[in-house]
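Structure in structure tokens, see below.
All protein chains of the complex are present and in place, except for one that has been dropped.
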Amino acid sequence: MIEGSKEGKLNRRLRLGMVGGGRGAFIGAVHRMAARLDDRWDFVAGALSSDAERARLSGEDLRLAPDRVYPDFAAMAEAESKRPDPIDAVAIVTPNHMHAAPAKAFLNAGIHVICDKPLTTTRQDADELQQLAADRNLIFAVTHNYTGHPLVRQARAMVAGGEIGRLRVVQVEYAQDWLTTALENSEHKQARWRTDPAISGPVGAVGDIGTHAFNLAEFIAGAEVASLAADLNVFVEGRRLDDNAGMMLRFGNGARGMLWCSQVAVGNENGLSIRLYGDKGGLEWHQENPNVLTFSPLGEPPRLIRRNGAGSAPVAQAASRIPAGHPEGYLEAFAQLYADIAELIAARLENREPDPLARQVPMAADGIRGVRFIEAAVKSSAANGAWTEL
Amino acid sequence: MIEGSKEGKLNRRLRLGMVGGGRGAFIGAVHRMAARLDDRWDFVAGALSSDAERARLSGEDLRLAPDRVYPDFAAMAEAESKRPDPIDAVAIVTPNHMHAAPAKAFLNAGIHVICDKPLTTTRQDADELQQLAADRNLIFAVTHNYTGHPLVRQARAMVAGGEIGRLRVVQVEYAQDWLTTALENSEHKQARWRTDPAISGPVGAVGDIGTHAFNLAEFIAGAEVASLAADLNVFVEGRRLDDNAGMMLRFGNGARGMLWCSQVAVGNENGLSIRLYGDKGGLEWHQENPNVLTFSPLGEPPRLIRRNGAGSAPVAQAASRIPAGHPEGYLEAFAQLYADIAELIAARLENREPDPLARQVPMAADGIRGVRFIEAAVKSSAANGAWTEL
Amino acid sequence: MIEGSKEGKLNRRLRLGMVGGGRGAFIGAVHRMAARLDDRWDFVAGALSSDAERARLSGEDLRLAPDRVYPDFAAMAEAESKRPDPIDAVAIVTPNHMHAAPAKAFLNAGIHVICDKPLTTTRQDADELQQLAADRNLIFAVTHNYTGHPLVRQARAMVAGGEIGRLRVVQVEYAQDWLTTALENSEHKQARWRTDPAISGPVGAVGDIGTHAFNLAEFIAGAEVASLAADLNVFVEGRRLDDNAGMMLRFGNGARGMLWCSQVAVGNENGLSIRLYGDKGGLEWHQENPNVLTFSPLGEPPRLIRRNGAGSAPVAQAASRIPAGHPEGYLEAFAQLYADIAELIAARLENREPDPLARQVPMAADGIRGVRFIEAAVKSSAANGAWTEL
Partner (left out) sequence: MIEGSKEGKLNRRLRLGMVGGGRGAFIGAVHRMAARLDDRWDFVAGALSSDAERARLSGEDLRLAPDRVYPDFAAMAEAESKRPDPIDAVAIVTPNHMHAAPAKAFLNAGIHVICDKPLTTTRQDADELQQLAADRNLIFAVTHNYTGHPLVRQARAMVAGGEIGRLRVVQVEYAQDWLTTALENSEHKQARWRTDPAISGPVGAVGDIGTHAFNLAEFIAGAEVASLAADLNVFVEGRRLDDNAGMMLRFGNGARGMLWCSQVAVGNENGLSIRLYGDKGGLEWHQENPNVLTFSPLGEPPRLIRRNGAGSAPVAQAASRIPAGHPEGYLEAFAQLYADIAELIAARLENREPDPLARQVPMAADGIRGVRFIEAAVKSSAANGAWTEL
């Protein structure tokens, strides 16, 4: 059997619904590809757009049964919860400001939730969602998708296993260039909502990509950032939200770090990179070439650990589908979250413990960390970079 | 809409069957993941193993309807052709020596064929298959999957468009290391059949990976190799087929080249790389980092063209799913072939011309080129490297 | 003629003396190699060690005439200034705290000075040196050697020429790992003085390598850092000076940046890297592979400009010795400063204007910037990262 094939491990496919993700949307199609890849999900229902006609057409595009193409999330949550074959989980892939309301509706309807990041635009919403999921005993996953990369998981395991010793320094960054010009003044839908405070919340780059960098740092470090000092910048004239930000980080365990996120760094597409240094070694990983993890043991030559190759850890192999040297990428990592979430739900349906590896999926608590990060960054920057607790 | 999403372009899913690919197999799972990714295929039938019990269990694993789990390909071809809802195409993913017979059976049953490479172990079989597909007016695709990479297609278009001028030199190689030791003496199934002449035919590395390198060279060059001089080597004691080979190439258009394939090159996983040089520019692409194509115009700095990024061509964008900087890999390229084949079949069902881009899928004629390449390599090497026509 | 050969351009060699740099020293030998490479200097005199016997033996090693091997810098300055064939310039390569006194002595003796960095350990000393050099109309060069790299000079010229548009973001770092452990507790001479406040001044990593990063940023940006917020860290127990530091930068022209320097980043040897982003393009350069400059024009693929290759600028070609593709490195860049300083001095001796390119050599004013940078970093960090003016 192909090493990491997820097929055949679960004989019952789960049913997936979606809020958002209709025609013209971006991340919804990614979620659907991710859900399909490992054959654990059937996509069966959706409230795909706030525009009724677009919702209907999108449902047709995606071959949903007409009675499961809903005009809005509330109708969908109610109807699905009453079906004999309801969706097992809903993916919420709307813009940031529209995460909280549908999430609450589905949780209240007893349906597991898979929510895009950042979790919410306010801390209060985030806390409520976590509480609600806990009260209802439902899974509330947040798609910090980079945690699905095999070598990201290996890096986390190596840090936890002491392979780089006591952690000292974390350098993380996420650099893009697609907002170098005032793209939001064009018809570019993604640019418009990502620079609109009414939709994105109080931050631009910090929320869109800074949260990914922050999550990746905490995920691999296995430690929380205690406080940060931030400088949020707007370089494009007339832009209402930050398009670049620098931060210094202090972790609770004594490590220090820096975080940079930018959407005006010309030449960078999705330059998410992280480096961690302990007193016994260093680690380096780049999202744009995710099949290599550089491990430098103190006093030895750096080693190139390749996904599913020599030196790869069981935790990385388990998240791989194909042999070393055949690159997996963004969609495969995203698919890993969907495979893991399927395992978590299936284990509940089957009254068994889930595969421990599936427990790596980021949950509401991780989403809340992201919201706190945003709040602290805004507060610190407003206070001219004062160190601010998360 | 996410740039290259294949969803929603075809409202009718096609039905896919498979010969081979059951428990313990490798490439079958890859074909299924590839078929799923873009949502154009339902996998509904299979003769998944020559072992009846394994076939049955594999069918269960994959949730096939019991009546479409067949004990052998002949029964499957016959039964499917008589169903009101027959499979639209069959994927043949058995070892090399078992391609020809099932391919003939399905062609005779009027079913399109998607066949793994190398096409067959004899030239005669290959020619017959091509003729049969032509006679029956059926699609006969060969999964030289690397042709599905967006930047491979762009490289081909650039050469065809004269961007590197008149082609002079082609350097191609495919280096692995998994057969450095006598792995075939263990229980390793892949190693056993790939080094067994009764199953693989007259070549080892040359057939398994050399054909990929050869196909890639001809695909991008847009030109045929007229003759070659080969030196096939066996380095592991007791091995019956070549595990390393060097070749010099002469193209019909006057270009020269070299091809190296090895399964004993320690440190290489799937080191498929190609470089092409004309009188106005050069191109370089590496399978292990497929999201970058280096283009060097004469007298100018090399440019890093990134998949779906600045400088990417329409033909590359059309084969992309996600934005630049989010890596796509092996499965996405493989999926592109399945999406294209679906388009070719759908166009026939709908009495329309297919999207011209879908015509890039390698067909029987390309498979025959691979078989000729193998024959010429064997013949040349037996004649101490004499130049041998293909 | 070999493109950038410096030979034959100056028929009179200049005479060089040195303070420090005897047996057991590090940077002195680098200065001598740099001075030799382009054949513009004869090394003829030295006060090579504060230990008289070591000074004598070092002079023998280096084949100095015995009467020009001096026991101390004061004697040397006096004696040389009275010779008919005095040294034209003195290189001061002692530890940080021993720069100011000999520099003053030689300036007072009318001899040009080439001083290692950081210029001094106090701002007052630095200012006095600059004033003294100005009063005596003498050259006072500071060996921020990375400015001698051809592609660093090209980057500076490109920024000045508007090729990346209006500057927005500067990310610079210098990461090493040689002080990951308490090496200063061993006999390691370099480690001992670099962690000793009495010798190094108030900073460790910040002074040793942070100043290089800072200088490189200002040199290429062509702009001054107006203020910074710093977090200086000591990770190795018992260490008295910072071994890691993070900083946020605000440039006077509105650009923002980050600076990281570390001597505990395991796996890094001399990881000095800089990236600059404007509204029309980006630039990236790495000291460890200095023969490539990546230039990303907005909306176009990144271009790999190679030293002396296609796309290299006159200013880079003038600082090159050998053709593109034959790597030049650290010593060549260092030698460029010596060649340029020779040109500056020769022009004075010959009553002519120097080659304008030679004017790129960092001078006392640049050294003062480094001292201010250190002071601001210490002050900011002591004030918990408050933004501090330079």
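Assorted remarks:
A, B and C label the chains in the order they appear, each numbered from 1.
The definition used in the following text is that a contact is a pair of C-beta atoms (placed from the backbone, for glycine too) under 8 Å apart; a residue touches a chain by one contact, two chains touch by 3 or more.
Because the structure is predicted, anything quoted here is derived from the model rather than measured.
From the set A:Arg54, A:Lys280 or A:Arg303, the residue in touch with the chain omitted from the display is A:Arg303, counting the whole complex. For the options B:Gly46, B:Gly59 or B:Gly257, the residue in contact with the chain missing from this view is B:Gly257.
Only one residue from C:Ala324, C:Ala347 or C:Ala365 touches the chain missing from this view: C:Ala324. If you put the missing chain back, the residues of chain C touching it would be 1-2, 5, 7-8, 11, 13, 23-27, 29-30, 32-33, 36-39, 58, 60-63, 176, 268-271, 287-291, 306, 309, 321-332. Although one chain is not displayed, its contacts with chain B can still be listed: residues 164, 168-169, 171, 173, 177, 180-181, 229, 231, 233, 235, 244, 246-248, 250, 256-258, 260, 262, 264-268, 275, 277-282, 284, 294, 296-298, 302, 384-387. Within the entire complex, the positions of chain A that touch the omitted partner chain are 295, 299-306, 309-311.
Basically, only the chains that are shown with their structure count from here on.
Over half of the residue numbers found at the chain B and chain C interface occur in both copies, marking it as a same-residue contact. Rounded to a whole number, the gap between the C-alpha centres of chain A and chain B is 34 angstrom. Mean C-alpha positions place chain B and chain C at a centre distance of 55 Å. Contact with two or more other chains is made by residues 268 of chain A.
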